[in-house]
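Here the complex is missing a single protein chain, while all its other protein chains stay put.
For chain A:
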Amino acid sequence: MADAVKEKVKVSGAPDGSAPPVVIDPSREPIVIVDDLHIIYRVFGAGGKGNAASAFMRVLRRENRPSMKEVHAIRGMSFVAYKGDAIGVIGTNGSGKSTLLKAIAGLLPPQSGGVYTEGQPSLLGVNAALMNDLTGERNIVLGCLAMGMNPDEVKEKYDEIVKFAGLKEGFIQLPMRAYSSGMGSRLRFAIAASKSHDVLLIDEALATGDAKFRRKSAAKIDELRNEAGAVFLVAHQLDSIREMCNRVLWVDEGRLVMDGDTDEVVDAYTEANGK
């Protein structure tokens, strides 16, 4: 890989010059390209004087609601990911890691710039589609359909999911709110991991449950990783990043601080955070 570096072409740098330049490696096939991406999202219901009179005055003065905050989560990021890459994303809490994954998945529309992908990147996780009032059985069907499977595929995967989740006898017929948190997360993981993806995006805290299940899910993620064209992994445990990734993006305050080989970036990150 070191030889390829010489042929790489510098195409752009961040507007403020602090971010690493984007280099294109013509010998490899790109699968995700992030081009000067900006993400802003609005949050409602944060703070503000909550009475009718002040709200009315605001309307008269044509002011925005103070309770509506704009969060500039990604501030100009550019990089290219290639087929076969397993990319770790590290950074402190609130640095924009999860937002970046959602933007790559195309779930948060960019304010400006763009994300270009081959195939459909998907987040690993179906929690949002599941309903606690429904039985495990129904949730498996609902979750699989929500991920885009058709009913035949659901039937095919059903037993596998139940077996992987390894719930106690009879629990699959109970509503999910009767599950312990461990059981719930096992089922959720089992559903989410039943589908393979073109570009797999994994947002931390997946390895839940007891030691045995953690081993099982780590093996499953490996399997998914091999099937996928590229993997993005957000994690705070630097060990798992070192173990799984060949490249790391260090993100801070919505900007790219470093982009490079795993050991190099992780070492720099560890040093900067005074560990």
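General remarks:
Keep in mind that, in the parts below, a contact is a pair of C-beta atoms (placed from the backbone, for glycine too) under 8 Å apart; a residue touches a chain by one contact, two chains touch by 3 or more; residues count from 1.
Just so it is clear, contacts and distances are computed from a predicted model.
Here one chain is missing from view; checked against "Transport permease protein", "Ubiquinone biosynthesis O-methyltransferase", "NADH-quinone oxidoreductase subunit J" or "SigE family RNA polymerase sigma factor", UniProt names that protein "Transport permease protein". Looking at A:Pro20, A:Pro175 or A:Gly260, the residue that reaches the missing chain in the full complex is A:Pro175. From the options A:Leu123, A:Val248 or A:Val266, the residue with contact to the unseen chain in the full assembly is A:Leu123. Where chain A meets the chain that is not shown, the touching residues are 9-13, 15, 22, 24, 29-36, 38, 40-44, 70, 72, 76, 78, 80, 102-118, 120-123, 125-129, 131-134, 138, 141-142, 145-148, 150-151, 175.
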